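Here's the structure, in structure tokens; my notes come after.
Every protein chain of the complex appears in place save one, which is left out.
In order of appearance the chains are A and B, and numbering begins at 1 in each one.
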Amino acid sequence: MKYTDEFRDPVAAQRLIQEIRVRATRPIRIMEFCGGHTHAIMRYGIRQALAPNVRMASGPGCPVCVTSDGDIDYCIALARLPGVTVATFGDMARVPGSRSSLQEARAAGAEVRIVYSALDALELARREPQRAVVMLGIGFETTAPTVAASILRARELGLKNYYVYSMHKLTPPAMRSILDAGEVHLDAILGPGHVTAIIGWRAWGFLPAEYGIPCAVSGFEPLDILQAVRSLVALQGSAPQVVNAYSRGVTAEGNRVAQGLMAEVFEVSSANWRGLGELPASGLKLRPAYAAYDAQLAFDLPRPESPEPASQRGCRCGEVLRGVVEPPECRLFGKACTPARPIGPCMVSAEGACAAYYQYGGSLV
Amino acid sequence: MCLAVPLRIVRIEGTMAEVELGGVLRQVSLVLTPEAQVGDYVLVHTGFAISRLDEQEAQETLALFAELEEAAREQDEQRTEEADPASCR
Partner (left out) sequence: MSEQVVLLAHGSGGLLSHELVSSLFLKYLGNPILNALEDASNLPLGDASELLGGQLVFTTDSYVVKPLFFPGGDIGKLAICGTVNDLAMRGAVPLYLSAGFILEEGLPLRDLERVLASMATTAEAAGVHIVAGDTKVVERGSVDKLFINTAGLGLVPPGVRISAAAARPGDLILLSGAIGDHGLAIMTQREGLRFQTPLQSDCAPLNSLVSAMLAASRRIHTRRDPTRGGLASALNEIATQSAVGMEIEEQAVPIHEPVRAAGDLLGLDPFYVANEGKLIAIVEREDAQSVLEAMRAHPYGQEAAIIGQVTAEHPGRVVLRTILGTRRLMDMLAGEQLPRIC
């Protein structure tokens, strides 16, 4: 058992697709919250295979995409400070802020390093004690515990030059915001498998209880996604519930250790989401006990501004993130806005819906 | 940043583990999954194991797919018989 090929079996996939097509007698619209799901769905041609009755709408589950212009500008300003090395996950480097990007700042001489892990950033701090290393804390509940762990480790090591700028965000509040706004009719939710490995599938109980719609927590291999969609289709017309379709990695209570680390280092705060605006109790910031590692306190920079400035140049990322429009409906898509020259983050990020549509050609069958 | 990959633990040293997939070896932190053992498969996200994979559950999920295939195959056979009544007389 390797947990990969077995969940990519073409014969089983075709059977699942057939069964979904047979069972979906009425149109059903499912939001896949997670950008990783959008990519897998496009990369494996699942979207086209399930059309027209099963419609997938992509959601705000792309951490880089929902980072506000103000936050991006702040990160660029940090990178430009002398003596500061900014450590970031790859995609963030190419996202345009209101004027520039980390990538361009690097081309102009700023120290920007791409890391695969917060531990890499920690290692940078250890090796270069004369520089201040700022880890950009991007990501949802899957990533926040890893950054929390890096802060605790920094404390153990007695590092004085490791900082985190927390832009971490929480997924249930974003889900609520979209459903409350009611801009798009949703029949079901495809739940984010790895976030749920941390928070536990009970965390989605509010979806059937308060919104009357089912949620199937899904892994990222094609059979996982198809199986989860199938269970959502099968639930239409019955009482909604949460289905754990990723039972090999997800439990009801989630990862208690990870939740504990998150709670130890971070506290819940409001956060500014691109596309969703300022949402209360939707983000994480460092607790006072960890102020020594908080980049916002360590450097003398103006705070990132909020509210969100009006979207420039016609970028409709906000609407894409809320599932209101599909990327091809944005007039910039594929013309002024391409992965080579992105205007909005949805086109830059490996988990952005626009990048997925562009890369895998949504409309080509 | 939802991407996580299933990897098998080959060796553990303190809170770090050496994990393997398809012959590739990597160092990951077990700080979030302290109960993980050598031989376990874990989901790894940005250098940390975030969850142990439950083999039993995985087998059950795969069995579901096999059942589906079996049911579909029987349906296909039935349809072929119905379409050609001469074949069973």
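Heads up, the rule we're going with is that a contact is a pair of C-beta atoms (placed from the backbone, for glycine too) under 8 Å apart; a residue touches a chain by one contact, two chains touch by 3 or more.
As the structure is a computational prediction, the values presented were derived from the model and not from experiment.
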Residue of A:43, A:160 or A:331 in touch with the missing chain, whole complex considered:
A:43
Candidate in contact with the missing chain, chosen from A:14, A:247, A:269 or A:296
A:14
On subunit B, residues whose C-beta touches the chain left out of the figure:
3, 5, 7, 20-26
Take the complete complex as the reference. Which residues in subunit A touch the chain that isn't displayed?
4, 8, 10, 13-14, 17, 42-46, 48-49, 90, 94, 103-104, 107-108, 116, 222, 338-341, 348, 350, 355, 358-361, 364-365
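Here is the rule we go by: only the chains that are shown with their structure count from here on.
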Taking each chain's centre as the mean of its CA atoms, subunit A sits from subunit B at a distance in Å of 23
What part of subunit B is in contact with subunit A in the complex they form?
1-4, 6, 21-22, 29, 31-34, 41, 43, 45-48, 50-51, 53-55, 57-62, 64-66, 68-69, 72
Complex contacts: residues of subunit A adjacent to subunit B
1-4, 6-7, 9, 11-12, 15-16, 18-19, 34-37, 61, 63-64, 89, 116-120, 138-140, 142-143, 145-146, 149, 153, 192-195, 197-198, 220, 223, 227, 245, 247-250, 255, 257-258, 261, 350-351
